[in-house]
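Okay, handing you the structure first.
Every protein chain except one is present and positioned as in the full complex.
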Amino acid sequence: MALTWLVIQTALYLALAPLVLGYIKKAKAYLQGRRGPDIRQPYRDLVKLWHKETVTSRTASWITRAAPLILFATTLAAAVLLPTISLASAVYLRYGDILTVIYLLATGSFFLALAGLDAGSAFGGMGSSRESLLAALLEPGILLALSVPVLTAGSTSIRRLVGASLSPAVLLLPAHLLALGAVFLAAIAETGRIPVDNPDTHLELTMIHEGMFLEYTGRPLALLNWAVQVRQLLVLTVVANLFFPWGLALVPQPVSLGLAGAVYLGKLLLLGGGLALVESVYAKLRLFRAPGFLWAISFLGLLALVSRYLFRGAH
Amino acid sequence: MFPLFFSGRGRKVAIFLKLALTLLGLGLAGNLAGAALSCALRRLSSLSRWPSVAAGAACLGYLAAGLAVLLGEGTHVVVLPMFHPLGGFSLSLDPLAAFFLCVIGLVGVAASLFGQGYLRHLKGRDLGSVGAWYNLFLLSMALVVTGANAVTFLFFWEGMALSSYFLVVSKKEDPAARQAGFVYLVMAHLGTACLVVLFLWPAAQIHSLAFARMAILWPGLPAGEKTILFLLALVGFGSKAGMVPLHVWLPRAHPAAPSQVSALMSGVMLKVAIYGLLRVVFTFLGVGPVWWGLLVLGLGVVSALLGVLYALMEHDLKRLLAYHSVENIGIILMGVGVALLARSLHLPALLMIGLLAALYHILNHAVFKGLLFLGSGSVAQATGTGDMEKMGGLIHRMPWTAGGFLVGAAAISALPPLNGFASEWLTFQALFGLGYHPVAWWSGLAGTLGVAALALTGGLAAACFIKAYGVTFLALPRSRAAEKAAEVPRSMNLGAGILAASCFVLGLFPSRVAAVLRPAVAALGGPHPPPPGSFFTLASGMGGASLSPLLLAAILVVLLLATRFWSGRMPERLSATWGCGGTLGATSEYNATSFAKPFRIAFAFLFRPVREINSGYEVSPFFRHSLHYRGEIRFLFEEYLYEPVRSFLLELADRFRQVQSGNLRTYLAYLFLTLLALLAVNNKWL
Partner (left out) sequence: MVNLVGSLSVLMLLCALSLVALRRYNSSIVAVSLQSLLLAVATALVAHAMGNREGYLAAILTLAVKAVAIPFILHWVKGRTDSGGGPPLKELSPGWALLVAGLVVILAYQSASPVTALGGVLIRASFPQAMSILLLGLFILIVRRSALLQIIGLLVMENGLYLSALTATGGMPVVVEMGMFLDLLVGVLIMGVFSSRIVGAFRSLDTDRLHKLKG
């Protein structure tokens, strides 16, 4: 049973991830008054890349070849730890917690950054260097924001986190709302979107995340893109299901599962729209303004914590 | 063999203890033999591997002895009185000592294996004396942790400092090494002075230097005195452990020693200092006020952050690793701090998690930092330099070394499922636990701020090792030496391989490790029940969170294989790296300085970087013929703490210099007047 859910969960992430990207692009285009690409375009891109020739740098080592696989595997392993529509995969959830998710994602980023340096291109190095700075500065913000639900649940276990957030009384706490704000900003930074990074840039010098992909072609590039899409979906799922776990099917029955699926899609639509809105309204920050943005996330998280301690008081 | 006095519960305990002691005795004998051997063989360089062999055998003995006690329900203390004429050295092997003996043994075996191949290629060092001091260094560390009274402890503590000092300055023609050695010696003696006061001051009241008596009698001392003792222990052990702001010697001294010694210094010697701190604070001083824990936690946070930030700015591989030791000592101190707070606040479950996190991280850091230092030694031997800016592309020429270093880099960056992740996970749990049990808002906030600091540290450490690995091993070689580098001998890689395998084993079976650590945790006053979790999973003290790296690893492997199988093997065409139409060379690569630049700018408030560009031109500034760039950062503590103290001392010395006239008769007059004054005092004239 647990194994079945594992497979379903994996398949769901893999299938849904490009669609979410397509939706965000479409929503952004709509907000900017453009027609924009078809919502299925990310699938087509993946298929196109999958059938293209692979060209690898002569100076590259096995790191370049292994990085897409490692990024893909770690991202999926992290993704299946998070519930999408049902808590039934709880057997597996017992063995993983939110820290595991964060550090699995870090593992993927670690190897991706190494791959950026591997070919000896200055752009790759630039991407690695900037990405690791932003990732490092984002970490405290993410953990401070997540501390609020963690301390409410008394555990870092994902099942407990979801369980604790199910109580409506929790949602109305100012700490929870502040943490939600922090986590949403963290999601923007984590998915490499404006104002921190621009996923659609084609100018090497302004690339952060894309810079590391510059040497990749063909099937490895398809894997990398797909992994990044899964990662984006994962981050949105954290916001959607850890902070608003309502609608999750507590028992695996067809009706509740169907309902849960609909609610999940609705939440994703909302969050994706939010990302598109922020991207349309704001301009990208200069690289050395971005740390300020990231510190602000930490500050917001800290504020959430302080308000948690002050409103609930000491025991 | 030795006169044994032990109180054993059952036959099994007795057998284990006898085994342990025999092994420990063999280990000590092996070290002594190694030291003697290398003195005898100092002229015969072809035999220079034998002292390392002896040391390796000795370390196997230490490891086995430690494990025997930890596995044998070893809650009993064994005392073997030895060397009475020298004022009573006595040794005991309780679980806490056994744990540290294991750490010494494990890293020692690997370092000694590595040393066999490495020592033969050392240039500019006297192999005989390196071998002798190396053996004495290991011996002293083993005897510090097994010492059962203050005399033994202090004697070998000093032996540890001196033998490592001689290893640091073993490169004779290097003024930097001598200066590093001097700084090390000053800081080491500052610490030792504190420790001498720490142990001898209460002895005036309790009339005993035996640790067993101290454990009974120290808790009864007045609170004010205990506070001073705590601070003395913190400064004395902290200066040896490399705690900020007493860390300044560490990044200087560790890189100057031969690499397998650096591995031992960073991986093990710092832990021996933590051993002392744990022993004194947890078993002697008794429950203290809350601020002790907060202070240790705060120092841990500061050490971790500053250590990793300065490491990012460092482009010498070994010095970078040394700064990371400061960082990891900080992480260990965070665990210790939580445990201290939990003890003061009477939270036994949290106390256990804090101690477990600290001990686990001690073991893990010893393993991966040892591995990284051995890797840096291989690189240094192959390229003849420690400067990362002169390396690059070594992964093609030194695949085994590169593989080992990658495991170490991933482990220190706390990537699952390696060992660094397991202990950092526990540290996170301990900090969250502190946040969850707030006695007051500040203790909760302290815990969660610790979480944020640990997260930032983890992120920066990962960035730093992306830099270190990427610049050293990947891309194109940046110097002739790096182009010509060749893989090192097999014995060196074998030493590193042992530690790399340990990174996996310690990471994949955390619940087993926790079970082995249980007696040591109990020895420090942690609760007795076994740590939660089953065979495969490690559970935290906080409700329900658990970790199963083995399962995680299985899923990762399945996913990796599936992806690999599915994406298949497409025909791959090799081509040049994209260089915007030009040709790329080593000079256009990102190097360590450029990688670190965004960090330098983002943390400019701390680094206060100095930057200087001189361009030479003849006709117009647009046609330059030369460009010189100089960039450096300024160090906070050196500038605002050590520099004022140093200049004050120098000024004071200048004042005193006037007393020293250089005139023989003046000196004699000082003598004469002193004598007369003493006589006058004796006669009660004054």
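First chain written, first letter: the chains are A and B, and each begins at residue 1.
Here is the rule we use: a residue touches a chain if its C-beta (ideal position, glycine included) is under 8 Å from a C-beta of that chain, and two chains touch if they have at least 3 such contacts.
Everything numeric in this text was worked out from a predicted model, so none of it was measured.
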Chains in view that touch the one left out, judged over the entire complex: B
Selected residue (touches chain absent from view) among B:A204, B:A223, B:I613 or B:L664: B:L664
Contact partner of the left-out chain, one of B:Y629, B:F648 or B:F672: B:F672
Sites on chain B contacted by the missing partner chain, in the whole complex: 660-665, 668-669, 671-672, 675-676, 679-680, 682-683, 685
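Going forward, only the chains that are shown with their structure count from here on.
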Residues on chain B engaged by chain A in the complex (per definition of touch): 392-393, 395-396, 410, 413-416, 421, 425, 428-429, 432, 435-441, 444-445, 448-449, 451-453, 455-456, 458-460, 462-463, 465-467, 469-471, 473-476, 537, 540, 542-548, 551-552, 555-556, 559-560, 563-564, 567-568, 570-580, 584, 586, 588-590, 594-599, 601-602
In the complex, chain A residues that touch chain B: 53-63, 69-70, 72-74, 76-77, 80, 94-97, 99-100, 103-104, 106-107, 109-110, 113-114, 116-126, 128-130, 132-133, 135-140, 142-144, 147, 150-151, 153-157, 159-160, 204, 214-215, 218-220, 223, 287-288, 291, 298, 301-302, 305-306, 309-310, 313-315
